[in-house]
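Shown here: the complex without one of its protein chains, the others still in place.
The block that comes next holds chain A.
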Amino acid sequence: MFFNLAIKSLLSRKGSVLLTLMAMTVSVFTLFAVEHIRYQAKENFANTVSGVDLIVGARTGSLNLLLYSVFHIGSPTNNVSWDTAEEITQNPNVKWVVPIALGDSHKGYRVTGTTAEFFEYFSYGNKHKLAFKQGRAFSEIFDVVVGADVAEKLSYAIGDEIILSHGVASTSFSRHDDKPFRIVGVLARTGTPIDQSLYVSLQGIEAIHIDWQQGVKIPGRNVTVEQINQLELVPESVTALMVGLNAKMATFRVQRQINDSTKEPLLAILPGVVLSELWQMMAVLENTLLLVALLVFVAALLGLSAMLLSSIRDREHEIKLLRVIGAPPYFLFLLIQLEALFITILSLVLGASLLVFALLVSQDFLVSQFGLHISSNILSQSALYFGGGIIIASILIAIIPSMKAYSKAKA
C-alpha cells in the first residue's frame, strides 16, 4: 500500500518527476563515468608494461619516449643507431635488450619490428608474459605476429598474407605490396596496446625498405624476395630499446651511463617512474573532473529536494486526508523519503545503464584513438561506494521536504 501510494503519487506528477529523474540520471552518469574512466585509465596505463627496467631512445622528453615506445602515441623524434644498441647489449649489467623499430602500419594498426626475444622478455600487468593464442613467434623474414584485436577486427588467421604500409596513417598510399607477410602467430589478449599491434622481425622491416629511400620507393629498383633471403640484413638504427638488467640495484647506474653517453644523445627512462609522473600530471585533471561531477550531482539533488518541497504545497489536501483516515505524521515523512528514494534508485539504474551503453558504443573509438581499453563492466568496489553515497546523500537531502510534510501533518 505504502509503495503503491508513493509510485502512483510520482506517476501523477509525471512532468516534474521526469525532469528531476533526467537531471539525476545525467548526474549519476557523469559521476560514474568520471570515476570509472579514471580508474580504468589508471589501471590501463599502469598495466601496459612491466618487467622492463629501462627504455632507451633518442634524447627527447621522458614522457614522449614512453608514449611512443609503449603506447604507440605520437612519433619518435630520432632513432638509436645499431652500434649503440650493440654497445648497450655489451654492458655487463645488462641481461637482455629488445630493440623496437616503428614507422610502418597495417590498416591503421602499428607494426613493430623487433626480435623474437620480445615475446620472451616483455611482460604486462602483474608480470604476465605474452602468450600465443595460436601459432608461434616469427622466425622467417616475412613472418608476422598479430595482436588479438588486429586478428579479431580484420578476421585474420594463421597463414593469411598481408601487406604492410609505410607510415602510420590508417589510409596509406605507399604500400609495401611487393613483399607480403604471412601470419604465423596470434597473441592472446592483453588489454594493452599490444592487442592493436603487429610484430615482425627487424630483418623484415629492413627487407621492405631495402629498395626505398627517403620514404618513397625508388622506381626501377626491385629487389625480389629470393634476393633478400640471400642478404645479411642488419638494421642501421632502431626506434627504441627495451632493456632488462641483471640486478635492479644497477638500474640508476646504467641509466646514468646511457644518459651521459657522448657518442649519441640518448635518454634512458624507468617506465614505472615515468608512468607515475604521467599519473601525477593527470591527478589534477582527474580531481577537477571528479569535483565537477560531484557539483553536478549536488545540483541534481537540490533539484530533487526543490521538486518534492514544492509538491508538498500542492498536496496539503492529500496530507489532511491521510491524517483524517489515521495516517500518523511519520507516515508522511516516510512517504516523501520513499518518493525521493524511488527517483534516486531509478536514476542510478538508468545512469549506470546509460554508461554501460555509452562505453560499449565508444570502446572501439577509445581504443583506436587513445589506446585506452575501458571495460564496460562498471561494477567495482568504488562504484558500489559511489552508489551507496548517492543513496545516502539523497536520503539526507530529502529530509528537508520530508520534514515539511511531517510538520504539515502535525499541524
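Methods note: contacts are C-beta pairs under 8 Å (C-beta built on N, C-alpha and C of every residue); 3 or more make two chains touch, one makes a residue touch a chain; residues count from 1.
Going forward, contacts and distances are computed from a predicted model.
The complex appears with one chain absent; UniProt names that chain "ABC transporter ATP-binding protein" among the candidates "K+/H+ antiporter subunit F", "Electron transfer flavoprotein subunit alpha/FixB family protein", "ATP synthase subunit b" or "ABC transporter ATP-binding protein". Residue in contact with the omitted chain (choice from A:92, A:159 or A:326): A:326.
Where chain A meets the missing chain, the touching residues are 1, 4-5, 8-9, 11-12, 317-318, 320-329.
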